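Excluded from the complex is one protein chain; the other protein chains are retained at their positions.
Letters A and B name the chains as they come in the text, with residue numbers starting at 1 for each one.
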Amino acid sequence: MALDIAVLVSVGRHPASARNRRAVLDARALELALNVPGANIHLIHAGDADEPALREYLGMGVERLSVLGVPAHADVLPVLVAHLKALRPALVLCGAAAEQGAGSGELPYRLAAALGMPIVPAVAGFELHGGRAQLAQALPRGRRRGVEAALPVLLSVDRAAPEPRQSAYARAQRGQIERIAVPAAPLWQPPGEEQPARKRPKRLKLISGSGAERMRAAQGAAASAGKGQLLVQPEPAAAAQAIYDYLLSEGILRG
Amino acid sequence: MSTTPRLRNMRRPRLEGSGRVRRDPRAERLYCGEPAGETLSARGLPRRDPRAWYAAGPQANGRVRIDRSQRPGSASVAASAPLRAAEPALKTVVIAEPAFWVLAVPDLDDGRLSAHDRDVFGGARLLAADGGAVVAVCFGPAEGLDLAGADRVLQFDAAVFAGYAPEARAAAVAAVIATLDPRHVLLPDTPIGGGDLGRRLAAQLGETAAVRVQKLSAGEAIARGNGGRSDYHMAPPRLLLLAPEAADPLGGVRHEALALPVPELDTPTRLLDRGLLAIDPNSVPLAEADFICSAGNGVHDWSAFHAVAAALGATEGGSRMVCDAGLLPRHRQVGASGTLVDPRCYLAFGIAGAPQHLQGITRCERVIAVNTDLHAEMVKRADLAIVQDAQRVMPALTRLIEEKRHGA
């Protein structure tokens, strides 16, 4: 029996041009699904079926995309829950957060809670054996943690997952978009007053202590901006020591 | 005259309490002997040799500081030691009868409070300002919660919470929430730490959290969303997931950090932590790497390069020319035409620093360069630059690391 995998995809948005495209993380989720041999992939989107960017997912080699027809800015949770409850997939894959709309990254968790599935975030890869999923979870600094879960399970994918394959134009055009009528969904409310994101200055290194210390730190920081320490023709041992000390002091190496 | 008032003061470190003499605790900490390169002049005045000071060794932040210890590396160790050692008489704030509770759930990655965790406590203190008390909910032991700003501590030590146990932890925090009914719950918004736990809580409680909070004050939280393009200004909701530096950490006071009794819980375990997977640093994609050891045209001794990268536990990278020559595979290429990297540290051997290469490392926080050319662009870019043949430095560094590892 083929394994049913539901892949939830959204419409992404390019950070430089603000143009719609396939979402980076959702495409990675689909890539993971496409690498499961013999899987029966259900590609699902809740939103506008006429959005051209959706075809980019079809271009990755999926024949059909099911679109749950809800208007823009609708809360997609109820329709997704209803659809997935009927579908009963063994795996649900999605990106960690959407690139537009709230994009708070809460949806996968709400979905998992509503479906009664466990959820594992930051999945970089997985294998399936005997009804269980062996997952590789991406930790910071390139580390990976093994996590095991029984199916069905919901996996959310971040940038550590393998890069998505190229979307081919012809496959994108030939793929089918299946429109599924769903009951009216409530509108999503922004969690507060929306303003364009403001770039926040990075905090300078915190110096607590006397005024003189803070002054000296501030002067030092200004003087050292773009200018570091220089050792000219040191003995190799001294050079090695200098590098070692620097790595230690910056916490790159643990002594 | 080359002595400064500060130096004079340091030479009389025990002059406490004098209204006129200002103390410099950090300098005192550093001081344990004759300053390097300092001699007495004919008139008996201390003289210092700036060159000797300059060569005394690298210091924190890549800046030159004067090492008065004459022990290699000691200054840097001291500089990175916890601040509280220097502040023996901190005032302890006691909140005996809190009007309400604010929970802070630190990640405690590796059992330590991270800077991000401290920011979360700082945020919690802001929200607890009018008579509330901050409860740290910890999984496993933690130090420094008093300085971070915890009035109470709930420490869950059961084995079920160890490792990756987000479901058990979420159940525990939910139980605490049910018991204490806190006004706010704050977590660091880290991908598989607080960010994971907080979203689980939000789903479980049916609440909407403020996520990626950029700035937090008593009356307002600024959350970020819409793919990073929008800020949402709101009154702080109950669940808050804070981005780094959303609030300032506490300084100059300590809180009680009284242990509270931990409830017994029946916790679900649908996820099994199988532990860290053995990862060869060289299988880590460059874009994800935390510490990159990179080789350029100036590297000829490739076994020494591979050895030093392995000893450092660093991911290997290379310049375009090295990859063109097939000395490293193409996916190891750093630069505009290769991979744009953002490791915490970039150690470059024999890389001159072509513009395309420098474009690839613009986001690196710390750069160390070893190059024979004093005028190389990479040397100018570096926080620590060593003008020396990479062939001589690489084996010396490998040896040093091996010695430290076996000696320690």
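In this text, a contact is a pair of C-beta atoms (placed from the backbone, for glycine too) under 8 Å apart; a residue touches a chain by one contact, two chains touch by 3 or more.
Quick note on the criterion: contacts and distances are computed from a predicted model.
**Q** Name the omitted chain as UniProt records it, choosing among "Succinate dehydrogenase subunit C", "ABC transporter permease", "5-oxoprolinase subunit PxpB" or "Fe-S oxidoreductase".
**A** Options "Succinate dehydrogenase subunit C", "ABC transporter permease", "5-oxoprolinase subunit PxpB" or "Fe-S oxidoreductase" considered; the missing chain's recorded name is "Fe-S oxidoreductase".
**Q** Any idea which chains on screen the missing one touches?
**A** Contacts of the unshown chain, counting the full complex: A, B.
**Q** Touching the left-out chain: which of B:184, B:320, B:366 or B:381?
**A** Selected residue, touching the omitted chain: B:320.
**Q** One chain is left out of this view; which of A:35, A:166, A:189 or A:233 touches it in the full complex?
**A** Hidden-chain contact among the options goes to A:166.
**Q** Determine which one of A:19, A:129 or A:254 touches the chain that has been left out.
**A** Of all options in A:19, A:129 or A:254, contact with the hidden chain holds for A:19.
**Q** What does the interface between chain B and the hidden chain look like in terms of residue numbers?
**A** These residues of chain B touch the chain that is not shown: 297, 320-321, 324, 326, 330, 337, 354-355.
**Q** Which residues does chain A use to touch the chain missing from this display?
**A** The missing chain touches chain A at positions 14, 16-17, 19, 21, 59-61, 165-171.
FYI, only the chains that are shown with their structure count from here on.
**Q** Taking each chain's centre as the mean position of its Cα atoms, how many Å separate chain A from chain B?
**A** From the centre of chain A to the centre of chain B is 24 Å.
**Q** Would you mind writing out the residues of chain A in touch with chain B in their complex?
**A** Those in contact with chain B are residues 12-13, 15, 18, 96, 98-106, 108-110, 112-113, 118-122, 134, 136-150, 158-160, 190-198, 200, 202-203, 205-206, 208-210, 212-213, 220-221, 223-224, 228-234, 236-237, 239-253, 255.
**Q** Mind pulling up the chain B residues that touch chain A in the complex?
**A** Where chain B meets chain A, its residues are 6, 22-26, 55, 57-64, 72-73, 76-77, 79-80, 83, 86, 164, 167, 190-192, 195-196, 199-200, 202-204, 208-212, 214-215, 221, 223-235, 237, 245, 248-249, 251-252, 270-277, 279, 281, 284-285, 287-291, 312, 315, 344-345, 347, 366-368, 370, 374, 379, 382-388, 392-393, 395-397, 399-401, 404, 408.
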